[in-house]
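The following block contains the structure, expressed as C-alpha cells.
Just one protein chain is left out here, and the rest sit where they should.
So that you can tell them apart, the chains are marked A and B in the order they are listed, and the count of residues begins at 1 in each.
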Amino acid sequence: MTAPHANLLELSGVHASYGRISVLHGVDLAVGAGRIVALLGPNGAGKTTTLNVAAGLHPADRGDVRVGGRVVAGADPVELARRGVCLIPEGRGIFPNLTVRENLRMMTFTGADRAAVEEIAYARFPKLAERRRQTAGTMSGGEQQMLALARGLATDPAVLLIDELSMGLAPLVVAELYELVVEIARTGVAVLVVEQFASTVMRICDLAAVMVNGRIERVDAPGDDLLADLSALYLGSAT
Amino acid sequence: MDKFLTFGIVGLSTGGIYAVISSGLVLTYTTTGIFNFAHGAAGMMAAFAYWQLTGGWGLPVPIALALVLLVLAPLFGLLIERLIMRPVQGVGEVERLVVTIALLTGLIAMAQWIWDPNVARPLSPFFADREAIRIGPATMTWHQLVTLLVAAAVALGLYAFLYGSRLGVGMRATVDDPSLARLNGGDPVVAAKAAWVLGTMLAALGGILIAPSIPLDAANLSLLIVSAYAAAIFGRLRSLPMAFAGALVVGCTESYLTGYLPQNEYLPGLRIAAPALLLFVVLLLFPNPRVRGSVRITRSLPTPTIRGTLVFGACLLVFAAILATTLSDPDVITYGQIFPMSIIGLSIVVLTGFSGQISLAQLSLAGIGAVVWAGAGASGNPLALLAVVAVSAVVGAVIAIPALRLSGIYLALATAAFALILDGWIFTMPVDWLFSGGSAEVTPIFAGQRVQMMFAAAVLAALCLLVVALRRGFFGRRLIAMRDSEAACATLGGRLLVTKVAVFALSAGIAGLGGALFGMQARSITPDHFTLVSGLPIFLLVIIGGMAAVGSGFFTGVNLAGIMHAITALWPGAHHASSLLVGLAGIGMGRHPEGVVPHFRESWDPVRRFWIPLAGIVGALWGLRLLDVVNGWVLAFGAVAAAVALRELARPRAPKSVADVPLEWRGVRRPWLPADREEVLDGLARS
Partner (left out) sequence: MALLEASAVTVRFGGNVALAEVDLTAEAGQVTGLIGPNGAGKTTLFNVVSGLVRPRTGRVLLDGRNVTRLGPAARARRGLGRTFQRLEIFGHLTVRDNLRVAAEFHRDGLPADPILDRLGLADIADVRADSVPTGRARLVELGRALAVRPKALLLDEPASGQDEHETERFGELLRELAADGLAVVLVEHDMRLVMEACDVVHVLDLGRLIASGPPDRIRADAAVLDAYLGAPS
C-alpha cells in the first residue's frame, strides 16, 4: 500500500527530444495519489511529450520517471500499462473499427476481468451499454471519449494521464467528462491532465502547472492570476 | 446446364482454396503491414513437404498433415517473423517488398535444389478411392467436397478467432492503432507472431489442397497464388469477407473460362493468364488507398559526374575487350550476356532508383524488345534498333497509365500481373512475329560473337552516359523531387502525369534495347528467357547493388551472367545455391537500401592513385593470356589479386573522417561519439 499522499507519479529533470530538436529541458513534476494536476501552456511547449514520456511512448534522454516510487525510465508502454499507467491519448483513445464491447475487451490486457470491466463501464455510462454492438468510430465524439475514459475507470490504474480530453467537444460534454475524472481521482488515482482550455480544467484540478518551452514555469493553485498569465502566453501580452 | 454445373463445382472448390490462401495473406498484411510476396511460396514449400512425408517417406496422410500444418508451418511462420520480418518493420515500403520478393526467390531456389524439378511427384487427392458424389447431372469429387468444407471451416474459425478471442481482438486493435494497443497493454509483437503463424498455416493448407490438381512445380505453385492475390485485392487487402467473395469469383471465372472458351490456338494461354488478367483488372477497378512509396533516409549518394562515367565507360570497354580476346567460343556466348543484362538492370536503376516507381516487368519489356528486333531487325540493320526502342517505350508508357493511380505494392502487383499475362499468354501465341509458339531466331548486327559483345558493351557505356546526363539535368532533378514528395511537386505546379509516363517509357526503352542485345548474343530466344520469375533476380540484384547507383546495372549483369556462371563452372551443381544466395542477399540488403555499389565505389577510390601500375599488371596478364602462357582463371584471379593488393597499398593511413561512416554503423565501424546521438535521432525522426 502506498501512503495516501505519496507521489504516485514523479518526473525529475526529464529531458526529451525529437531528433535534433530538444523539446523538454528538465521537467520536474509530481502527482500525488488522489490529486488532479493540470498541465497547461501554449502549443509546442512539450505537454504531450511529457505525457508520452511518462507512458513510455517516447524515451527520455535524461532524468527519472518514477511510478509508485520506482524508477521506470526506459520501460516500454506495454510494461508500464501493466504497472498501472494509463494514458488516454489526444483525440484517439479508442479503436474506431472495433465495437464498443471489443474496445472494452482490449482493457483486459492489463489483467482486469472482462465481466467486471463491462459492468463498471456500463454502470457509469448506460449509453455505452445501449451501443455495445456498435462500431466505436461511428459514435459521437462525446461517446467516444466516454469509452476512452472508461479505461481509466475500469482498469483500476495507479496513474491516469489524459491528453486534450475536450478536443472537438461541446462544453457541456466536457464538463460531464471532467466530473468523471474527479470521481476517478477520488478513488486514489494520480491524474495528470493536459488541457488547452485552461479555465475549464481549473474548475476541477488541485494544482496547475504552466509549461513554456519545455520547462515547468510555475506551479500554483488554480485562480484568475494564473489564467491572466496564460492568456498572455497564448495570445501575446496585451501591452 | 450440367456443363455449367460441373464447371461451377470446380470453380467453387478452386475458389475455396484461393479463399484459404488469400485470407492468410490479408491477415498478415493487415496486422503487420507487410505484403508477403512469398505467401504462395510458403504454400509451395508445404506442398513439397507434404509430398516428401507421404509420397517420399510413406507416412500416413493424417500424420503427415498434422506434421506439416501444425508443426512445420507454424515454426516456419515464427522463423520468418523473427529473422526476416521483424527487422524490417520500421523501414520503407520498397525495402519490405524487396525482402519478401527475395524470400520468394530464395524459397523457389531452395525447393528446386532439394527436390529435383525434373522428377514428377504426383500427389493424390483426398479420398481419391471413394466414388464421386452425384449432384443432379453433375458430380463432385470428395476432394472438392473436402476443399469446400475446409474453406467454410476456415471462414468460421477465423471469424471466431478474430471476433471472439482476446488475441484476435488484439490483432484487429493493432491494425486500428498500434500505439493505442500498446497503451492498453497489448503486445504488438505477440499479434505479429500470431499473424505470421496463422498466415503461414493457411498458406500451407491452401498449398496442400491445390497441389494434387496441378504438377508439383516450385515456380508454378508459388505463382498460382496470383489468383489469391486478385481475391485479396477484392477485399482491398483489408476485408476478409470480401476476400472470400473475391476468391469464389476468381475461381469460377477461371473454371468457366476453361469450360466455355472456344478451342483455338490463341486462347489456351488466356486460361493460364486469366488470374493475372483478373488481378490487373481488379487493381485498376478497385481504387486503392494511396500509399506513399517512402524512401528511407540514406547516406548521401554523390551525384554521378560525367567525367567519372566516362572513366567507367572506358573500363567497361577494356573489360569487354579482355573478355572478347581471351574467352573460348562457348564462353563468349555465356559471358557475353553480362552487357545486355547490365542494360536491363540499368533500366531498373532509372525507374526505381531515380523515380521510386516499382516495376517487376522489366525483363518482359526486354522480351518485347527482343521479339521486335527478331522481326524488324531480321536483316541485321542497326536502324531497326530504333523500332525496338520505340515499341518498348510505347508499351512502357502503357504500363505507366495504371502507375498513375497505383503505388508501392499495388504497382508491383500490377506490373507482375502484366509480366504474367505476357509470359503466360501473349508470348506463347503461335504467331510469326512473336516466338512462333516456340523459339525465334535472332540475327545479330555483327556476325562475329566477339564483335557483337564489344558492341553490347559500347551500348551499355553509352547508355550509362545518357542516364548520368539525364540524372544531372532537369529531368533527373524532377524525378528525384517526385520521389521525395509528390504533394510538394503538385503544389509547385509539376505535372506528375507527364513525368511518370516519360520515366516509364525511358526505362522500358532501355530494357527493350537490352532485350534486343540479349537476343543478338543468344541468337535464339524463347519465352522462358523473359518470364516474371527469371526477372525477379535482376530486380533484387539492382536493389542489392543500390537502386540509385548507375553502377548497379553493371553489378547486376556481372553477377547474373558473370560470377554465377563462373561459380557453376568451378563448382558444378551450384546453380541453385547461387540463386539461393541472391535471395539471401536480398533478404539482408532490404535493410540497407543504399546498396553495395556505393560502398564498393568508396572503398576502391584510393586505387585511383595507382591506376598506372594496376593497368600495367592487368595488361601484362592479358598479354600472357593472349600468348597462351596462362589460362583464363589466372588472368581473372590475378587481376583481382593485383587490384586488392594495390588498394591495400593505396589506402590512406589517416583514420576515416566521421562523415564517411553511415549512420547505422556509427559505434560499430568507428567509436561512438556524443554528436552521433543527435544525428541518429534526427535521422529517425525524419524517416
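Note that in this section a residue touches a chain if its C-beta (ideal position, glycine included) is under 8 Å from a C-beta of that chain, and two chains touch if they have at least 3 such contacts.
Just so it is clear, the structure is predicted and the values come from calculations on it, not from any experiment.
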Contact with the hidden chain (one of B:492, B:570, B:612 or B:627): B:492
Hidden partner chain, touching residue among B:96, B:172, B:193 or B:478: B:478
Contacts of chain A with the absent chain, listed as residue ranges: 19-21, 42-44, 91, 137-138, 141, 164, 166-168, 171, 174-175, 195-201, 203, 227, 230-231, 234-236, 238
Residues in chain B touching the chain absent from view: 295, 297, 300-301, 474, 477-478, 480-481, 483-485, 487-496, 682, 686
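Simple rule for what comes next: only the chains that are shown with their structure count from here on.
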Averaged-CA centre spacing for the pair chain B and chain A, given as whole angstrom: 47
Interface residues, chain A side, partner chain B - complex: 17-21, 55, 57, 76-78, 81-82, 86-87, 89, 92-98, 102, 105-111, 151
Chain A contact footprint on chain B (complex, rising order): 163, 166, 169-170, 172-173, 175-177, 179-187, 678-679, 681-686
